[in-house]
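The excerpt is restricted to a subset of chains, each kept in its original location.
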Amino acid sequence: MKAAVIGGTGYSAIELIRILHHHPYVELETVVSHSKTGNELQDIYPHLTSIMQTPLTGLDVEEICHTAEVVFFATPSGISKDLLPGFLNKGVTCIDLSGDFRLKSRESYEKWYHHEAAEESYLNQAVYGLSEIYSEQIRKSSFISNPGCYPTATLLALLPAVQKGLLNNQSIIIDAKSGVSGAGRGLSLGTHYGEINENLRAYKLGAHQHIPEIEQILQHESGNPVTISFSTHLVPMTRGIMCTIYADMNSFKTTKEMIELYEAYFEKHPFVRIRKEGTLPSTKGVYGSNYCDIGFYADERTGRLVIVSVIDNLVKGASGQAVQNLNILKGWDETSGLLHVPMYP
Amino acid sequence: MKAAVIGGTGYSAIELIRILHHHPYVELETVVSHSKTGNELQDIYPHLTSIMQTPLTGLDVEEICHTAEVVFFATPSGISKDLLPGFLNKGVTCIDLSGDFRLKSRESYEKWYHHEAAEESYLNQAVYGLSEIYSEQIRKSSFISNPGCYPTATLLALLPAVQKGLLNNQSIIIDAKSGVSGAGRGLSLGTHYGEINENLRAYKLGAHQHIPEIEQILQHESGNPVTISFSTHLVPMTRGIMCTIYADMNSFKTTKEMIELYEAYFEKHPFVRIRKEGTLPSTKGVYGSNYCDIGFYADERTGRLVIVSVIDNLVKGASGQAVQNLNILKGWDETSGLLHVPMYP
């Protein structure tokens, strides 16, 4: 199966390219880069020398539709909403890694993203690609809106409990921490080495565009309105997201009970790993891999549940999950091309 | 004024020594190190070469009482509880940086620290050295129990609101993040470079010994029982603590109102700096300095207040505050020897 990647020189794209390189059923045919057209991938990313000589091309929709069966959009927000329909309408499978089709409400998108939203008909078609939760819908779709990195870590950690009504939905607080690669390869003072190294920074409190994405799914799955507190922090490391989640339990369950519940829930989902009682996940435990590790602490003193969830933001938080969705959609083994052992140390 | 430091080769001690070196009124006379007796400081810490030739000595209580007017205890927990009374009883001013005299309840100490507690009479004498809050008591005391690093960052951020009854005390959640120097210089897998670099780790959930310390003060200041959620995370950096604090407001106040309230509260306290609306603190903003920077986000959507508080764990979180307490106790300017500009970048 031939694939194209649009937006080919960002960090998500390059991670997608790394994963697809070893995929048993996919061949990467075209890499489109607006800013680097005419170069080869290895000129921009020398680590790919002798591995890929792929030229970076300009966007030729006709040509791509002709050669590719699936197109991944690894573009900044505001691009794929206009671009993707042209591919979709020609029967090409589309997987969008940007936020353009995640929010069902145009109003909400425009409030949080500060762009014009995509057309409603396309918003309605897009299946939210949280692989473990929506595999049924993904299987039947040819248009996936891949979840954001924070929502992936958050929702996998919350949904089993929320679906069962175990938590007070209005009490949910998510303290999220991310490595710097989540901010992409674009230059900014906020990703300048001297500003970030040996520094820990809180940012975008109450303003992060992943808030409505998380709330939309929590509301849909609980059937009730949910308003979350969600804070983001930039950690001096390249990869990794950790979400520490706090919620009041409607009736107290022990750590052990929560673990059993989650183990059962994710029994057939190899990429979610539940940590043993008394241990907690760390981001390095999933480094470079598609795993999401989740640990629990049910606090008898406060009656609160604390869930700690980690992913590699570029893999399960972006490109790995995109490939996982393609696997599901195509009926391949969900883990095809994704069984990297986390790199440690 | 002559000073002695006991426990002289840990990170807090060495930071204390750095600060005292430039203190206008204090002369460091004796550095006691159990494990390194017979060496010079500069053998253990080559960065002190040509700055200090201080020999590391064994413990000689008589001799120290004879020469020193103030003794700092930078010992691991469980040491000063036995050692300190011997100095105190001879009229020496004692400042304890360990946790041995922070908890008024012996039972609580023994539950959280897993040692036998200090004698009740000494627990009762010790003044809790949160400088900005208890300066009155510090001024009259000669025995200070210096606060823990996390409690310092947490309590400065919470007390103005808690004292005024603005928060639902049972809703307080503290998501705390620390650099690795907080774990000291002792070797452990948890401070081994390969395990920590490019990694973010949650640890000791619900079990950190700073929990009862924070609750004791919050209860005392609010007059009501307070049970907190408190989670700790290890961040791949050397210095810095950030506490992100969540609490329901009893009646909503805006970010601006909170800022004004805190600015007024800390008006005469130069080491607490309130960040402007729309900005949040980062640990590097206080690097190597005695400042505590506090920022606010009052979330209209949830009715919750988010407070972000940062300190350098080795300075305001340990040795800097110890010196600040000495300054207060002696009636010197509170900032003597402590006006280091934060090091940036």
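Which chain is which? They are A and B, in the order written, and residues in each are numbered from 1.
Just so we're on the same page, contacts are C-beta pairs under 8 Å (C-beta built on N, C-alpha and C of every residue); 3 or more make two chains touch, one makes a residue touch a chain.
Because the structure is a prediction, the values reported are computed rather than measured.
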Total copies in the full complex, given that 2 are placed here: 4
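Note that in this section only the chains that are shown with their structure count from here on.
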Let me have the rounded angstrom distance from the C-alpha centre of chain A over to the C-alpha centre of chain B, please. 38
In the complex, go through chain A and note every residue touching chain B. 170, 173, 175, 177, 179, 194-195, 197-203, 205-206, 227-229, 231, 233, 235-240, 242, 244, 246, 280-284, 287, 295, 297, 299, 301-302, 304, 306, 308, 310, 345
